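Of the protein chains in this complex, all but one are displayed in their positions.
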Amino acid sequence: MQRIGVFVCWCGSNIAATVDVEAVANALAMEPGVVISTNYQYMCSQAGQEMIQNAIREHKLTGIVVCSCSPRMHEATFRKTAQQAGLNPYMVEIANIREQCSWVHKDKLTGTEKAIILGRAAIAKVHLNAPLTAGQSPVTKRALVIGGGIAGIQTALDIADAGFEVDIVEKKPTIGGKMSQIDKTFPTLDCAACILTPKMVDVAQNEKIKIYSYSEVEAVKGFVGNFHVTIRKKARYVDETKCTGCGLCTEKCPQKKVPNEFNLGLDTRRAIYIPFAQAIPKVATIDADYCSMLKSGKCGVCSKVCTAGAIDYKQTDQLIEQEYGAIVVATGFNPISMDKFDEFAYSKSPDVVTSLEYERLMNAAGPTGGTLLRPSDKTHPHTIVFVQCVGSRCDSSEKGKSYCSKICCMYTAKHAMLTREKYPDTEVYVFYIDVRTPGKNFDEFYRRAVEDYDVHYVKGMVGKVTPENGKLKVQASDLLGGRQMHIDADMVVLAAAIEPDKSARPLATMLTASMDTNDFFTEAHPKLRPVESPTAGIFLSGACQGPKDIPETVAQAGAAASKVIGLLAKDNLTCNPCVAKSDEMMCNGCSACEKVCPYGAITYMDKEFRGPNRTTLIRRVASVNPAVCQGCGACTVACPSGAMDLQGFSNSQIMAEVDAICK
Amino acid sequence: MREMIKAKAIELLENGTVNRVLGWKAGEFFYDLTPGIFTSREEIEETFEYSVFSAANLSKYLIAESRKEGKIAVFLKPCDSYSFQQLLKEHRIWRDRVYVVGIACDGMCSMDVIRDKGITGVTAVEEDGENLKLTTLYGDKTIAKADALLERCVHCKSRKVVVFDEMIGENGEEIPDSHRFDMVEKLEAMTPEERFAFWRGELSRCIRCNACRNVCPACSCEKCVFDNDKSGIAQKAAASDFEENNFHIIRAFHVASRCTDCGECSRVCPQNIPLHLLNRKFIRDINELYGEYQAGSDMDTKPPLMNFTTDDCEPSVVYERGGKV
Amino acid sequence: MQVNETFTPTIVAFCCNWCSYAGADLSGTNRLNYPANVKIIRIPCSCRLNPMFILRAFQRGADGVILCGCHPGDCHYTTGNYYARRRMTLLFSMLDFLGIEKERTRVEWVSAAEGAKFAATMNEFVDTVTKLGKNKRLEDLRCAK
Partner (left out) sequence: METKNLTQEVIRISGANPKKCMKCGKCTATCPAFDQMDIHPHQFVDMVINGRLEELLNSRGIYNCLSCFACMERCPRSVEPARLIEAVRMAVVRQKENNHLKPDAIPALLDDELPQQAITSALRKYMK
């Protein structure tokens, strides 16, 4: 007979407020097999755990039930507690009487009654628990970073620094991401390229890091420590080994009218291009949608001009299979599209730009060579209006985002300051709801913009922008001044909200990582585990997890790298022992389970069995590889005879819980 | 047809391709043929029977037989061949130990149906062309064969033997509109109360003799979940009306997407419960929701319940689509 | 069918460990309210739910059974909820075929971020089952309270 200990936690007042913990402990003491049933203010505390350990040794308990918070919080804690006291960690069951009982029911009577029932269910389950020992599975000592922005670069560098091999998969022809498009960075105004390109060169020169540029992740199989990833290396029609990056072809290509996405379409590039001067890998890429040679077979100028003979029109997509132990998602962000905000006339006038476009206009490598000119008539703008929170902080209606995009206040203050410094004759207005500058030296930076560069910060909003004979008539409210302002602006800059990169959604499905309603990756725990995804072995770095500025992204990239290093440092991983197990005597060998297994963990073998009157029967039976099985249980339902069962969540255990609940 | 089959059986035995033959022999009554294994020429000549009553599906016996030494010959009607192929697909029968002789079939008869037509005390049945000559205690009678057919043969879904080493008679084709779902549709049109009453009426007669389970080729576990007391739902006799329902619901679910609709369960049920309707309901739902699928029609397509598409319908479709509320 | 007002249905909710159990916890952390007669059983994935468990719950006196799982495509085991979706559709169709009230069983996809949806679903499901009254058609008299 099992000797079970029941420990009811008060959780301070979280449980004790709406559940009579004394009554629960006394009621559960009467359950069969329970030898001790106590309660304590904080079961998960040091004292609480010691109380459990003493009880295990004193009463020689064979199983414990802790009625406390969600198993997702402290199941691991209480399993460790039991293990230290010599009890098999899988003889521990948690009754969730906080999140699913005391916090959701106001009335103390019903709360107590329900807590007792949940306690009974946990006791019924622990009766049928069998001691399990976790198996081992090997760890491939290589990491994959998806996304080559500053987040991916920093993570890869840190992992490589620890001596592990890293592959970066970047879908654009070069790494660098959004930061390579930025001119100056707040709050220190040092130039983005100056601090980014050396890191990009480090990545290129680091022999532990391999860059798959112009490539995307096609498929991900396997699980933590044993990911099997298929990478699609898109055809760039240029042989990377031969191309020296001289750029001759990019000058001679006759197809000139291709919108340059690096400059957000503000200028054009050739069909064969190198995105920007410091691109890594510095290799040309042919844009198949515009190259007339690829489309109609009539041209070939670039191959004639190329001294290195690197052009290869026959190149096709390559599928590369790789093994990894850990995967870091660093897919970054994009500004949202402005076509739903017609009150700002973004689509009507070229002089209404987003902040990123403004960044390119200010950038020396930008379309206007660094001098700020109006995109419409290339004249110098005298009055510029910045509009904050465009699409951010909306009530998650179909056109906007419900969250604050966090970085706009700072980069708008930067734009305003740089504009005023370079062109003192321009009037700069910034319409804001709140200026949010929470970082180190952030507010001082904003105050400098207001006090030293007298940028007009107006608490209010721009109502509408109407382009009229070359000027932008801006109608806005000045709430503190209690007046409606009418400004004839030369340019309007919209601080657009940012959203995760569109490639994140299919990637999340591949990685079985979950996403929140705004398509940001959900972290394992918002406060305690911000850089890990709930799926083991998948880590999050940078803005794919939420709006972030560069300092935070680099910090998070380092954190993700440290988690990956922690994982890869292990030779093998203790894997989840709650896996499926087949009872050979009852197995029909009908391979129903094999067909539903998502991990291919089930194999078959012919085994000899003793048949009637001393004959030997050969029967085909299933066997589960515990290292590959993840314990989902699909096979246990596909198996009609119940031969296949899941350890830790067996058929009889779940039925015992059902009985205890419905009694 | 009977002589040809007997001759074939003897021939296969004689020329050594097989060391035993699985066929039918007379059971308690002439119209109640039971499967039998014949190992010698004499046995075949005396006891081997084939008539309009050899409805029994022989494929399930091959699970055990195909593991024994030597090859065995078997005669499979079109509907039996689907069960045979389904068991092959589930690796339950060793194909190389079985020599399959497909036999064309145009429908098997049932004495219950003949009795329902008011003819009793039948002592012998003779097939001649389209109708049957019955010698009964109260004089001879003739009846059209079509009126004496089993329910499943009236709605026969296919006259095609899907797997055979040799064929006796012309191999037929699937019959697309076999109206086998008419009764299911009739039931679905009822209100839940009527349906509940109908099924309580039917299932309450169940005496848990397990004939349906023992004859069903898809229901062939080494140890059935209802016999295994560790399974939690073990039960011998049905102690309450819930357990009567429970047995048949779980059995229907276990064979769902594997049942070839061979109709044996209803044929052998001593209480004449229309168990095939449960399986046909699953087949109809699968065909409607996940695309036409006939279990045992080929060796490789995955059964619908072990397969999925990302844009399957949601379970709430049952609320909108279900019968009258 | 006369429904006395003191009738409180017993509802068993099978929640998948990764999304809907986390959703249930989230509705707890947000202090959202749903009736106490809903009891949650944690299963590794919605594909772990065997029809035997649902029938067992009804036999033992449950009046409603709801399965919560991850949204198709979000499943931690990639394909778990796709199988669960097919199995439950066919099972519910069979129960309806046998004349059992189809509102007693339900599947709901709840992600870890949808605490509010979880609470709302539970409230609505309890109302539906309360209107239906005691589960007479699938109950086992030996286990009647």
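By letter and in written order, the chains are A, B and C; residue numbering begins at 1 in each of them.
Assume contacts are C-beta pairs under 8 Å (C-beta built on N, C-alpha and C of every residue); 3 or more make two chains touch, one makes a residue touch a chain.
Just so you know, these numbers come straight off a predicted model, no measurement behind them.
S.K.: Among the chains you can see, which ones touch the chain that has been omitted?
M.R.: It touches the following shown chains in the full complex: A.
S.K.: Among A:389, A:511, A:561 or A:579, exactly one should touch the missing chain; which is it?
M.R.: Checking the options A:389, A:511, A:561 or A:579, the one contacting the hidden chain is A:389.
S.K.: Given the contact definition stated above, which residue among A:130, A:219 or A:479 touches the chain not shown here?
M.R.: A:479
S.K.: Decide which residue listed in A:400, A:542 or A:626 touches the omitted chain of the complex.
M.R.: A:400
S.K.: Just one of A:463, A:530, A:577 or A:648 touches the chain that is missing; which is it?
M.R.: A:463
S.K.: On subunit A, where is the contact patch with the chain that was removed from view?
M.R.: Touching the missing chain: residues 343, 389, 393-395, 397, 400, 433, 459-464, 475-479, 482, 484.
Going forward, only the chains that are shown with their structure count from here on.
S.K.: Show me the overlap between the contact partners of subunit A and those of subunit B.
M.R.: C
S.K.: Determine which two chains are connected by the greatest number of contacting C-beta pairs.
M.R.: Looking at every pair of chains, the most contacts join A-C.
S.K.: Suppose chain centres are the mean of their C-alpha atoms. Which chain sits farthest from subunit C?
M.R.: Between subunit C and the rest, the longest centre separation is with B.
S.K.: Subunit A to subunit B: how many Å between their CA centres?
M.R.: Whole-Å distance between the two chain centres: 54.
S.K.: Could you state the distance in Å from the CA-based centre of subunit A to that of subunit C?
M.R.: 31
S.K.: Cα centroid separation between subunit B and subunit C, in whole Å?
M.R.: 36
S.K.: Where does subunit A touch two or more other chains at once, residue-wise?
M.R.: Touching at least two other chains: 596, 638, 651, 655.
S.K.: Which residues of subunit C are in contact with two or more other chains?
M.R.: In subunit C, 51-52, 56, 73, 79, 83, 87 touch at least two other chains.
S.K.: Under the stated contact criterion, what part of subunit A meets subunit B in this complex?
M.R.: Answer in residue numbers: 585-592, 595-596, 604, 617-620, 638, 640-643, 651-652, 655.
S.K.: Going by the contact rule set out above, which residues of subunit B touch subunit A in the complex?
M.R.: Listed in rising order, the residues of subunit B that touch subunit A are 67, 90-92, 219-225, 228, 230-232, 254-255, 302-303, 305-307.
S.K.: Enumerate the contact residues on subunit C facing subunit B in the complex.
M.R.: Listed in rising order, the residues are 51-52, 55-56, 58-59, 72-73, 79, 82-83, 85-103, 106-107, 137-142.
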